[in-house]
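Please see the structure below; I have some questions.
Yeah, one chain of the complex is gone here, protein chain that is, but the others are all in their spots.
We call the chains A and B, going by the order they appear; numbering starts again at 1 in every chain.
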Amino acid sequence: MNWIWFHKLASPPHAYGIAGRLAPWFGWPAGMLILAGLYGGLVLAPADYQQGDAFRIVYVHAPSAWLSMLVYATMAVAAAVGLVWRIKLAHAVAAAAAPIGATFTALALATGAIWGKPMWGTWWVWDARLTSELILLFLYAGVIALRASIDDRDRADRASAVLAIVGVVNLPIIHYSVYWWNTLHQPATLTKLGKPSMAGDMLWPLLAMLLGFTLYFGAVLLVRLRAEILRRERDAAWLRAELA
Amino acid sequence: MSEFLAMGGYGAFVWPCFALAAVVLAWNVRSARRQLALAREQALRRAAAPDRA
Partner (left out) sequence: MTPRRKRLLAVIAIVAGVGAATALAMFAFRDNLLYFYNPSQVLAGDAPSGRTFRIGGMVTQGSVQRTPGTLEVRFVVTDFRHSVPVRYEGLLPDLFREGQGVIAHGRLNGGGDFVADEVLAKHDENYMPPEVAESLHPPTPAQAAE
């Protein structure tokens, strides 16, 4: 198999340029989808038969919970690629992803708590879903702290990669917690197979927000990746030509 | 309008959630841009004075 294209893509100057050109193609559609989702979710969607207008919190809670897991998966895959194939760009992707994922995990937990108070009657319970999502936040914090605590970049890359890979075990636990155990948290509204358990005029804003948040993550990741590449390649010859 | 803000009595829960989401979305964009600007500035300084850096 010919891997030349792969190594070319993974070369820092190439990635730096491509990331810069690609970021707006993620950012602008993301902004438009999120605005459309906000309008659809807050204004057009009818109130829920049980939860009234409080259900609208789903439009920020579900996309942030989705991102908390998608970003972790991205980070762990990048870390594994970096470890196995010794591709420095992959470690840069993992380093760029971690802070984004941590903020969206915190957002998912915070909006969940604010939603839980009026509906469930409590801010927080130690059920399997909420606890495993909190562990995800600690995993992000651990990966970020571990990277920050090691001065040597290669060693920091490897150590945080191992931790990120170990933490991958938590992802299926979060996802299936609501099926494996009795939890206060309800099962998923959207599943890959089967009809979504949501009326159409409530559903499309949620899908717009989910896609919008996903593209937004792409845009922010690409910008952070460029910064990460600059920091790692500050003495490279290509960089001087690029900046000149 | 005030009916919209009241959110059927759940305004005190709905709006903080959307406000927090706005803060997180804005922070990530700002932080990413700042990191890039900072890294570029540092790289430029290094390129201008490679011996001192």
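Throughout what follows, contacts are C-beta pairs under 8 Å (C-beta built on N, C-alpha and C of every residue); 3 or more make two chains touch, one makes a residue touch a chain.
On a predicted model such as this, the values are computed, not experimentally measured, just so you know.
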Neighbouring shown chains of the undisplayed chain, as defined at the top: A
Residue in contact with the excluded chain [from A:M198, A:L211 or A:A236]: A:M198
Touch criterion as defined above, residue of A:L35, A:A73, A:A148 or A:V166 at the omitted chain: A:V166
Per the touch definition above, residue among A:I18, A:A36, A:A106 or A:V125 touching the missing chain: A:V125
Touching residues (missing chain, whole complex) on subunit A: 46-51, 54-55, 58, 80, 83-86, 118-122, 125-128, 162, 165-166, 168-169, 173, 181-184, 186-189, 197-199, 201-202
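Here is the rule we go by: only the chains that are shown with their structure count from here on.
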Residue ranges of subunit B touching subunit A (in the complex, touch as defined): 4, 7-11, 13-14, 16-18, 20-21, 24-25, 27-29, 31-33, 35-36, 38-40, 42-44, 46-47, 50
Interfacial residue positions of subunit A with respect to subunit B in the complex: 34, 38, 42-43, 47, 52-54, 56-57, 60-61, 64, 99-100, 103-104, 106-107, 110-111, 114-115, 117-118, 216, 220, 223-224, 226-228, 230-231, 234-235, 239-240, 243-244
